[in-house]
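Only a single protein chain was left out; the remaining protein chains are all shown in position.
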Amino acid sequence: MSGIWGNKIKISIFGESHGEAIGAVIDGLPSGIKLDLEAIRFQMKRRAPGRNDFATERTEEDKFEILSGYFNGYTTGTPLSFIIRNNDKKSSDYEYIRDIPRPGHGDYTGRIKYKGYNDYRGGGHFSGRLTASIVFSGSVCRQILEDKGIVITSHIKSIGKIDDDAFDFNYIDKDLISRLNDMELPLIDKEKANMMKEEILSAKADEDSIGGSIECALLGLPAGIGDPYFGSVESKLSHILFSIPGVKGIEFGSGFHITRLKGSQANDVLYLDNGEIKTRTNHNGGIAGGITNGMPVIFRVAIKPTSSIGITQNSVDIGKMEEVEFNITGRHDPCIVPRAVPVVEAAASIAILDFML
Amino acid sequence: MSGIWGNKIKISIFGESHGEAIGAVIDGLPSGIKLDLEAIRFQMKRRAPGRNDFATERTEEDKFEILSGYFNGYTTGTPLSFIIRNNDKKSSDYEYIRDIPRPGHGDYTGRIKYKGYNDYRGGGHFSGRLTASIVFSGSVCRQILEDKGIVITSHIKSIGKIDDDAFDFNYIDKDLISRLNDMELPLIDKEKANMMKEEILSAKADEDSIGGSIECALLGLPAGIGDPYFGSVESKLSHILFSIPGVKGIEFGSGFHITRLKGSQANDVLYLDNGEIKTRTNHNGGIAGGITNGMPVIFRVAIKPTSSIGITQNSVDIGKMEEVEFNITGRHDPCIVPRAVPVVEAAASIAILDFML
Amino acid sequence: MSGIWGNKIKISIFGESHGEAIGAVIDGLPSGIKLDLEAIRFQMKRRAPGRNDFATERTEEDKFEILSGYFNGYTTGTPLSFIIRNNDKKSSDYEYIRDIPRPGHGDYTGRIKYKGYNDYRGGGHFSGRLTASIVFSGSVCRQILEDKGIVITSHIKSIGKIDDDAFDFNYIDKDLISRLNDMELPLIDKEKANMMKEEILSAKADEDSIGGSIECALLGLPAGIGDPYFGSVESKLSHILFSIPGVKGIEFGSGFHITRLKGSQANDVLYLDNGEIKTRTNHNGGIAGGITNGMPVIFRVAIKPTSSIGITQNSVDIGKMEEVEFNITGRHDPCIVPRAVPVVEAAASIAILDFML
Partner (left out) sequence: MSGIWGNKIKISIFGESHGEAIGAVIDGLPSGIKLDLEAIRFQMKRRAPGRNDFATERTEEDKFEILSGYFNGYTTGTPLSFIIRNNDKKSSDYEYIRDIPRPGHGDYTGRIKYKGYNDYRGGGHFSGRLTASIVFSGSVCRQILEDKGIVITSHIKSIGKIDDDAFDFNYIDKDLISRLNDMELPLIDKEKANMMKEEILSAKADEDSIGGSIECALLGLPAGIGDPYFGSVESKLSHILFSIPGVKGIEFGSGFHITRLKGSQANDVLYLDNGEIKTRTNHNGGIAGGITNGMPVIFRVAIKPTSSIGITQNSVDIGKMEEVEFNITGRHDPCIVPRAVPVVEAAASIAILDFML
């Protein structure tokens, strides 16, 4: 089972890059939520291609049509479904990959799994295009969370060898959040923007690509959200975040760095801040025993370099069972990280709402 | 929902550290599996405390009793259940934490979530002791996987500042696997054993603790296992691995390091090896598009330093709502990483079997 | 959660009677199934309104569009989704029911559940129109079952006071199945057709409606399908069958009549029929201990008279909180039973496929 996620809300995504449409069904939303369609379109645009010179030049419109579950401006409480038609589909662009799996893509594994019946055009169901459905769904969830005072924000933690500062959990204020929301490359240290752009454009000039990482913060979550063991906040967030194509690592709080610490350093000491219980450090990323402690939930995801690159590559022609050299034609993102930011936020929104209903 | 995991098999764990018993129900196992109880006991012993001077001196026996689903030496196909009685429970040891949440533990979050009704003794349901149920369950799953030619092995990748070598995916052979299985500290580079022990004993001498990481390899998995998106191998493995207390990060293949690479480096090129399709590198950790490609699945988990330390710590007395200094008494692991190795392997076994049934 | 059903396949239905479209996502279908779209259309037509003078005269076209999961004539193995646009929607017809719940409908309960935000037009999400999505989904499942030699057939067991014969489990042969498939009113005893039509037309003449029951047989199911307890064939079939609007009762084998029998009569004695194990009677409807025994699975469902009737009725105007007399305008089925036949078969097909994958 691949396309359904959630317990209290269930998202059921579908579609192929070059099929009729992509979309999703969201089951379990409360009734009476006034949807801000403009806010949804804003998130869709953050993910959309063709916005600048370091993203692909394809111009998918990502125009959604809501089919059900929405009446007179409000959610009805019954399954909310939407579709996004695939318009800019030049199938012939991809005919050559029918038998030649592109390295780093799901072409080979999809072919094996589906016994050759999968729609191979543009990666088909494996295409990053399906993340548009996650962004739409997550935007709906985000609106409900925002009504509860929960804010989701993130920045690019790194692109290639260039690192942004990390979030300081005590200083994620409205100004920073608003600034990050509006930046082409959302960064805490604005000075890094040009260096990162250069990193991307240099990869682009080489017809290559470059990876990076995203750091996300969830603010305003009350203590007591999540469950021990299989229902831990880390478990459910990582489950949905690893569903995003290209994600290869996830860490919470100090993550892999915590392994270098002593217990006396890593233990987040509780103290009283005007009668409220807080922790002085946040090495555990706002989660202890799988459950939120009221501090910001902070995590980072590692995103690999775009698999589609212009450089000549080697692979195997599976029809002929012989090694071949080939080139991926068409236009591709030299770095997917900026477009992945709203996807990570959307996935986190879905997971957190699922906990809070 | 916290205690149930899986789709085709479902593991339902239960218990508190100082309650009557811990245990689990495993639903969905095939019938006719001849269980090797000795092999289960071997894995239980790898996790058990009190084996050496860098683990806690408590001597839980971890003696399991199978209650159902097992008849004449074989699984029946109906729910297999087992319990492990809690014998060495000195509840008074923990009475002081009733109102003083220990930093880094689930004491505070559990108290909030369960409104003060949780069994606080020894961490109660949050206790690492519950991983014994995961080890038992995983050992059963592992036997089924081994019959299919799938091997799970792992080593300690780091403890504190000391690093072991990484797995070379082309050279994980029977000798290495057998050696790792038998080592007190399973390491590729045996020379590091003493340095790691020193790291642990030094923390112990300071009444402190130290973290580390574990690298695990799944060998023999056929291509085509897993699903895109929410059913990805990364999603399901991370879900269950983050259920293990103390895990704060997970990465597959080159993980966070892949973010520093170019696409031309990170793309695992396919080639023909005696008519079999393989990849020359394994930066994607044997998984593309969420689905196995036939190469070894390799991942690393970050484990934080044991939260229980002897050093005087600060916290908040929640009854009196005032800050306090306090000491954790009793015996604790200065480093939980060695005991976590069989737990990681067991959790991975459960997840992989769930894919393969 | 209301719109998702299944374990190995999951059907996620959505839509409102007078919204943009209804449809479903079917996740978990095997790849490589050649879909016979004509066979799907045939089932859709059996359910469609306006076919004869005892069904509603509305002429919904029920023209489906497949959006994903289908490529070059075969299922891809990724989520198959489809939509059916709502064309014949005269919303004004239904404006009057906004505040006046129609007796027997979900108007009142939906209003309470969704706090007044549900789409009330034509029953909205509660409309029998959504069974078109079940019929489409079931028709896909049925094709897979037929490839495995499993046949689903049914007849109208009763309409009002007129009863058809019951299935004789030993004599459900190809001729009967083919005949039932083609009949306007599928009946074992053809002589009853006119009496049933009269029963329907008499209700219609009175601007009233009439109920009935359907008997369904699943042939060719091997022994060993299903599970004890919560995974019993009866449990899963009844779960999905009670999802069909209007169903108020279900019985397997001799059903309620078995309560009048002695054990010596009700026990289906096993015997050898040319080396094959069969039972001489089939009071248990092909299921023992929740699991199929290789005999035909036979069950009956009770369907209440259509709630929409032309006769003046009483209800409560919830806006004004006063009792009112009112009339349902528009065209309605005097008897829904004939159109429910393909829905029952479709629902059973979904449930059985879920067991067999």
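Note that the chains are named A, B and C in the order they appear, and that numbering of residues resets to 1 at the start of each chain.
Following the convention adopted for this analysis, contacts are C-beta pairs under 8 Å (C-beta built on N, C-alpha and C of every residue); 3 or more make two chains touch, one makes a residue touch a chain.
Treat the numbers as computed from the prediction; the structure is a model and nothing was measured.
*Asks:* In the whole complex, not just what's shown, which of C:101, C:296 or C:342 touches the removed chain?
*Replies:* C:101
*Asks:* Determine which one of B:4, B:166, B:311 or B:356 touches the chain that has been left out.
*Replies:* Spelled out, the listed residue whose C-beta touches the missing chain is B:4.
*Asks:* Touch as defined at the start, partner being the missing chain; which of B:68, B:194, B:312 or B:329 qualifies?
*Replies:* B:68
*Asks:* Determine and list the chain B residues touching the chain excluded from the picture.
*Replies:* 1-4, 8, 10, 12-16, 19-23, 25, 27-28, 31-32, 65-71, 74-81, 83, 113-119, 124-125
*Asks:* In the full complex, which residues of chain C touch the absent chain?
*Replies:* 1-5, 7, 13, 101-110, 112-113, 125-126, 130, 158, 160-161, 203, 206, 208-213, 223-224, 226-232, 234-236, 238-240, 242-243, 245, 247-256, 258-272, 275, 277, 279, 283-285, 287-293, 300, 302-309, 311, 313-316, 318, 321-323
We take it that only the chains that are shown with their structure count from here on.
*Asks:* Report the chain closest to the protein's overall CA mean, measuring from each chain's own CA mean.
*Replies:* Taking the mean of all protein C-alpha atoms as reference, the closest chain is A.
*Asks:* Among the chains, which one keeps its Cα centre farthest from the Cα centre of chain C?
*Replies:* Centre of mass proxy via C-alpha means gives B as farthest from chain C.
*Asks:* Between what two chains do the most C-beta pairs come into contact?
*Replies:* A-B
*Asks:* State the superposition rotation angle between the two copies chain A and chain C, fitting on C-alpha atoms only and giving a multiple of 5 degrees from 0 to 180.
*Replies:* Result for this pair is 180 degrees.
*Asks:* Averaging only over C-alpha atoms, locate the centres of chain A and chain C and give their separation in whole Å.
*Replies:* The computed centroid separation for chain A versus chain C comes out at 40 Å.
*Asks:* With chain centres defined as C-alpha means, what is the inter-centre distance between chain B and chain C in Å?
*Replies:* 47
*Asks:* Which positions in chain A touch two or more other chains at once?
*Replies:* In chain A, the residues touching two or more other chains are 1-4, 13, 113, 125.
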